[in-house]
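Okay, here's the structure, questions in a sec.
A single protein chain has been omitted from the complex, and every remaining protein chain is retained in its original position.
For chain A:
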């Protein structure tokens, strides 16, 4: 699995950060808009913007569906000249017992398409998931402006 440290040798520097709480379906659109604003601010192209927002949408829906909500940390980060948006989705839900299984296309315990997690990984540049059964799940993604 791609980990955040693999992005070259440098660790991203945070430029701005903001936390958004998500507890109900009505919170999804404002979160997407916050993410979009960040992406626009660092002049991310339309295709990458759309990929990032869609990824955010998947993760936030998982959080609502499986963990009854959580918090999202929205950051703009930079490594060298490259800027990006980093999102951290944190919940206190039931956690995921088998992450490898959850990352497979088509695996779903919610009778759904099972594309959220694997699809998100394909949409972003960096993807990290940590989960402990009984205490929650944290998913971190980064989408670079150039990348």
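We take it that contacts are C-beta pairs under 8 Å (C-beta built on N, C-alpha and C of every residue); 3 or more make two chains touch, one makes a residue touch a chain; residues count from 1.
By our rule, contacts and distances are computed from a predicted model.
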item: Per UniProt, the name of the complex member that is left out, chosen from "Positive regulator of sigma-B", "Cysteine desulfurase", "Glutamine transport system permease protein" or "4Fe-4S binding protein"; value: "Positive regulator of sigma-B"
item: Residue in contact with the excluded chain [from A:50, A:78 or A:138]; value: A:50
item: Absent-chain interface as seen on chain A, which is shown; value: 25, 28-29, 32, 46-47, 49-51, 53-54, 57-58, 61, 105, 112-113, 115-116, 118-120, 122-123
